[in-house]
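Every protein chain except one is present and positioned as in the full complex.
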Amino acid sequence: MRAILASWTLVALMCCLGSTANAESGQTAATESLLARLPSANLRETATLVGELEQSGGDRMLPLFQIMLDGRLYSRKSDDALVAVTQPPTGDWVLTDVFTGASLGTATRREVSKVRVNNRLRVQLREAIARIQLNAEDAGARLAAVDTLFGDLNDSSAALLSERRDLETDDKVKGAIEEALALYRLRSSSEPAVQVAALNVLAESLNTEVRYAVEQLAAADSAAALPVRNAARKALTRIDSNLEFYGFLEQLFFGLSLGSVLLLAAIGLAITFGVMGVINMAHGEMIMLGAYTTYVIQLLMPDHIGLSLWIAIPAAFLVSGLVGVIIERGVIRFLKGRPLETLLATFGISLILQQAVRTIFSPLNRQVASPEWMSGSLEINAALSITYNRLYILLFALLVFALLQLILKKTSLGLNVRAVSQNRDMAKAMGIRTEWVDAMTFGLGSGVAGVAGVALSQLTNVGPNLGQSYIIDSFMVVVFGGVGNLLGTLVGGFTLGVANKFLEPMTGAVLANILILVFIILFIQKRPKGLFPQKGRAAND
Amino acid sequence: MTESRSMLRLSGREGTLFIGVLFAVTVLASLANLVIPEDSFLHVSTYTITLLGKYLCYALLALSVDVIWGYCGILSLGHGAFFALGGYGMGMYLMRQIGDRGVYGNPELPDFMVFLNWQELPWYWYGFDNFGFAMLMALLVPGVLAFVFGWLAFRSRVTGVYLSIMTQALTYALMLAFFRNEMGFGGNNGLTDFKDLLGFDLQADGTRVALFMATALCLGGAFLASRYIMGSRLGRVILSIRDGESRARFLGYRTELFKVWLFVYSALLAAVAGILYVPQVGIINPGEFSPLNSIEVVVWVAVGGRGTLYGAVIGALLVNYAKTRFTAILPEGWLFALGALFVYVTLLLPHGIAGWFTRRFASKSVKEAAA
């Protein structure tokens, strides 16, 4: 929302700059005189001035209104000129020209006085901006303008909107205008036929204001005429079922998002535990290391948040992968065929890693900033919006999965890994360096966990316990999906994620978590080998 | 040829030695606390007595894990759950004993319920003002949980690492549940501010010593009972299940029943440890369910030497003593030390301290026999 607003002001600004570049002063004489009165006007006078300015200046007034709305409009005491003020954290305030944006030097706080704005004026400004924006070239800007006016239409703005509707080419904007007008007709008209027609239009709306208005009419004690009330009820049912549908979609998305996090957390484990059969309790700490790598890289280059994230992905892979290889060479290879001992030793390693991070970075959580393009959300309609960070992480998880699948299926490392996991002795006899393959596989699994850490740092704070909270869930996903099977991990992760999110509204988050755990425990009773078991005589032993 | 016999004899001899030492230390420490005046050099402070009592509770917990892991090869990472459930049973009794001496002075409801605006006691708190009933429940609940879990897991032949992860998930789920205020077990803060037990003031020296002695008695009893079990044919079947479960099945043993039986026995030992632990430390909270606690117990057993009962006890005492000293001197370092201990023991000392001793002793006696 914010991003959109920012972008259309920018566009508008550009237009203004273009138009004012021709004429030196840029404004007509009438406008100039109105502007000159602004610094000394009281609040009520300002209100009328704004109206007149809109009349005479039109879209050129947009930057002025916007700056005023932001509370950055000041007048310079020395010459009563209007200036836009930017306040840096320290030092003098920076002054710029309201219309051209040209620098006007700096000033202390005492040298300028603020053009006061109150709430009522802000509403007026917002509407004025919206009216101007209604004719903007950018469809997004026009849509935002309609949204601002929506529900607060008066005769003149309604006339403006219907005028615009006939010119409008963009379907989305047109639809919004229709809705706004319908709502206006519904509220202003006392003619049942008009109201019913309006209700038929509004039945497809997802706007909360519309729903509220329709609900009022549909209520048992509403004063509306019977056909209107019936139409309102019908519309309400329709609106509610639409809302429910989009609510379902949103929940599904949240579930998939959680699933993608689980998938990311578990997929490294699916390699080390699933394919190699090595249980690594320090897997969560590999994720944590990845997250801290992101944090450190961001500290090193604070001005390039977006770039640091891209660098963090390979860096985290290397850091976690390297630590993984060290663990494999240093500890795990000596415990081959003794899974329970491996479990204990790697648990010890996880304690050491956690404490090391605590000692180096402090036990407090650290925040990792998200780049611009990761924040904000994709608004599909009034009822459904998807946050970008979750969307990107979902896509990222699928990408990582596809890459790993490719590595295991198509590369020689993958072939070796599968050979070693199926028959170590035979693989050795075929000349495969099993030791090397083990180290590389473990490094790969750990590295992928590190990459997962990069993704997780965009969702939660980074702390020493970050990994611990994912380890049990990750094991559940791998066990549920079936060991030795990346596809199982994919299905398992998404199933558990979606199930969790659909349980949550009914039971609360904690209980949902518990129920899922209990479910998996019971599931393992029924199918000890998971969703996609490996069959065969060898699998029985 | 004499190797196994000498090993058997050794563990028998050392077990007896262990019982003797336990008895002597308990009696001497108790007397030193109660009889010897406080300013004397030989006086043992009540703080020390309580600390010893706590250690013995841990030792009992370690014994319970050793029975199941060392002898039957089932690595439970969730025995803290049984310990904590036993502890909560005792805690609920102690909570009811507070009566109207709580901060809010409500004779019926514990403080935290008053704080949460609860109007009446939840049904599952009924009867916990009766000591006998409370103790029965403190054993029954963990016992039934172990039975149900074990029955489900062992019948469908979930073994090895899978089982370990499942037990960990079990205690993790319980931790999440007990953290919830709505559960009615005090949420985050757990149960605390206990006043007295069976009418005896919990802060009094006499009560402390009595609790310490009770713990020693339970530990000794559990030790003897476990030694009897492991020495019987049942114990040999359990070892067979550890070393070749499928062979044992083909000999006609319904191994899943044996495992369930042993799991329940072990859970009960853990519950007893929890029951004795709570009045001595004065608090029980959901943190006791945390997976880290359970896995720490495993390392005690590993350090001491699994598959030897006295080894588990020694391990628990040593590691906890080290923990007490370490956290006092260098709190940051404890997790490093614990982590390193995990790695060191699994890599270099697979049979623990007890195994190291036995081996040295056995090899010496074999050499003597040869000479």
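Letters A and B name the chains as they come in the text, with residue numbers starting at 1 for each one.
Everything below uses one rule, namely that a residue touches a chain if its C-beta (ideal position, glycine included) is under 8 Å from a C-beta of that chain, and two chains touch if they have at least 3 such contacts.
In the analysis below, contacts and distances are computed from a predicted model.
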| query | Out of "Succinate dehydrogenase subunit C", "Penicillin amidase", "Urea ABC transporter ATP-binding protein UrtD" or "Heme exporter protein B", what name does the UniProt record list for the absent chain? | reply | "Urea ABC transporter ATP-binding protein UrtD"
| request: Using the touch definition up top, pick the residue from B:S30, B:T215 or B:S240 that touches the left-out chain. | output: B:S240
| Out of B:Y253, B:Y344 or B:F357, which is the one that touches the chain we can't see? | B:Y253
| query | If the missing chain were put back, which residues of chain B would it touch? | reply | 1-5, 229, 232-234, 236-237, 239-240, 242-244, 246-255, 257-258, 261
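Just so it is clear, only the chains that are shown with their structure count from here on.
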| remark: Listed in rising order, the residues of chain A that touch chain B in the complex are 279, 331, 334-335, 339-345, 347-352, 354-356, 358-359, 472, 475-476, 479, 510-511, 513-514, 517-518, 520-522, 524-526, 528
| remark: Note: in the complex, chain B contacts chain A through residues 73, 75, 149, 152-153, 155-158, 160-162, 164-166, 168-170, 172-173, 176-177, 179-180, 291, 295, 298-299, 302, 332, 335-336, 338-343, 345-347, 350
